[in-house]
Every structure is written in structure tokens, then in C-alpha cells.
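Removed: one protein chain of the complex. Kept in place: all other protein chains.
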Amino acid sequence: MEQLSITSNDDVVIVRQKVRAHAIDLGLSLVDQTKVVTAASELARNTLVHAGGGQACIEVVQNGMRRGLRLVFSDNGPGISDLDLALTDGWSSGGGLGLGLSGSRRLVDEFTLDSDPGRGTVVTVTKWTR
Amino acid sequence: MDRVPILKIGDVLLVSIQGDLDDQSVLTLQEDLAERVVATGAVGVIIDITAVEIVDSFVGRMLSTIAGMSRMLDAETIVVGMRPAVAITLVELGLSLGGLRTALDLEKGIALLGRTASAPLDDLSAVGQ
Partner (left out) sequence: MTVQESSSRRRIEDLMRENEDRLVDRWVEISNAPLRGRVVDSDVRRELRDLLRALLRSSESPDGGADLRGLLADLSRTRARQGFTPGETALAVFTLKEAVYELVEADGGEEVLHGYISLSRTIDELGLYTFEAYTAAREKIIADQTEQLLELSTPVVKLWDGIVAVPLVGTLDSARTQVVMEKLLQTLVDTGSEYAVIDITGVPAVDTQVAQHLLKTVMAARLMGAHCIISGIRPQIAHTIVTLGIEFGDIVTKATLADALAFALRQSGVEVVNRRRTRVSVRAEEA
């Protein structure tokens, strides 16, 4: 398990690199590596931009026969009051494309978004080996 | 922060992105390119992403923005060398990159630029969308 803090643009780059390294270790296919790293990039940037920083946790998990990479992005930022809206393709509270959350959901196998408005947000994603 | 070098070859600007850029470097590149297009009167911009391992929404938006900006400055932008895994991921992410023109490699990008530089704009919209 690896815990990284996200407080700058450089940290987003580091998250991408660490996630890539774990994905390779785990034996994910090149396309799956690319998908999970891209999702991590989106979620790490959200943590930085929308919550002013937070944490990323990278973990290898096992479910019966399958192994997977689990990423948890957590912050103590403003939270999200309307989760459905935030997960809508193209919806952004700022000037973004609004594809970070909805798009990364499509790039992984499991996706959960928990948010407590005023307290923070936790996004957990998992990519399983095939 | 890395600054991505911009080369000028004839009246084409060539940018070859190496490695993993942080968001600030991406924005800087966007600004640098706009400046250079104006300063040089370039008719084409080629962005080579052969070495790029992921394109997320931030980089994707930068590519679209550069294409839009340079079009207004009368230069065509062509993105070359996108890897299959990157393309598959972009489709899944939902980024259409509409209006962005692409070619398999640098050589084909340059050929595409030569072919269409003098053609009317209407014809261009059908290519590489």
C-alpha cells in the first residue's frame, strides 16, 4: 500500500507514475494500464483543483482469484452536494469539460463516489486483472 | 517545470512532447505555441505525441485549444503519433477532440499539411474528424 499526498501539479505527475508502476507490477495489459493511469490523473487533479489537495492511496487487492489495483482519493475539501450531477458527462462547476468523474468511471471496473458536503470527498476505483 | 521546445521547419512549427508533463507545463506550451504562431506566421503546427503514454482531459483540451487558436491565426494543427492504447482510452473517457486533425506519424502529418494547406476550409472539416 502506498500513500501519497496531493498538494501540487508535480504530485499529480507522481501519482500517475506510481499508479503506472503498480499496474505494470500487477500485470495489467497495456490498454488497462493506460485506462487506470488516465483515471488516476483525472481524480488526482480533481483532488487538487476542487478540494485544494488531499491524499491518494494505491493498494493491490485480491478478490478470490482476481487481483486488482485499488485507488482511493480522499480530501477534506468542500465536497459535492449533487453526486448525480457531478457524474453527468459534461457537467462542470468550473470551466472544465466535466469528463473527469464520468469518464474515469468508464475507465475502471468499480467506482464509488462518497461525499459529505462541507467535509470532503472520497473516490474509490478498482481495476481488476483479466 | 519543463519547457517543451518548439522547432520551426520552413513555415511549420513542430512540437514533440516527451515524457509526462505537469499541468502548468501543458498550459505554458499552449501559450508559447500561440505566441510563436503569431511571431513566425507559421501555416501549420504539428504536435508529435508518439512518446506520450496518456492523454487525459487536461491534455486533450490543450490539444483542441491549440487547434482552435491556430486556426484563428490561419494555421492548421495536426496531432501525430497517438498510440493505440491512448486512442482507445480517450474514446472511453468520452473525449471526442472534435475538429482536431490527426495523422499516424510525422511524415504523414507533414503530407496532410501540404495537401490541405491550399484547399478550401470546407474540405478540411471532413478530414480526420
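The first chain written gets the first letter, and so on, giving A and B; residue counts start at 1 in each chain.
In this text, a contact is a pair of C-beta atoms (placed from the backbone, for glycine too) under 8 Å apart; a residue touches a chain by one contact, two chains touch by 3 or more.
These numbers were taken from a predicted model, which means no experiment stands behind them.
Peer 1: Which chain B residues touch the hidden chain?
Peer 2: 79-80, 82-85, 87-88, 90-92, 97, 101-105, 108-109, 111-112, 114-115, 128-129
Peer 1: Tell me which stretches of chain A touch the chain missing from the display.
Peer 2: Within chain A, the residues touching the omitted chain are 31, 65, 130.
Basically, only the chains that are shown with their structure count from here on.
Peer 1: Within their complex, state which residues of chain A touch chain B.
Peer 2: 9-10, 12-13, 16-17, 20, 30-31, 33-35, 37-38, 41-42, 45, 89, 96-97, 99-100, 102-104, 106-107
Peer 1: What part of chain B is in contact with chain A in the complex they form?
Peer 2: My answer: residues 20-24, 53-58, 60-61, 83-86, 88-89, 92-95.
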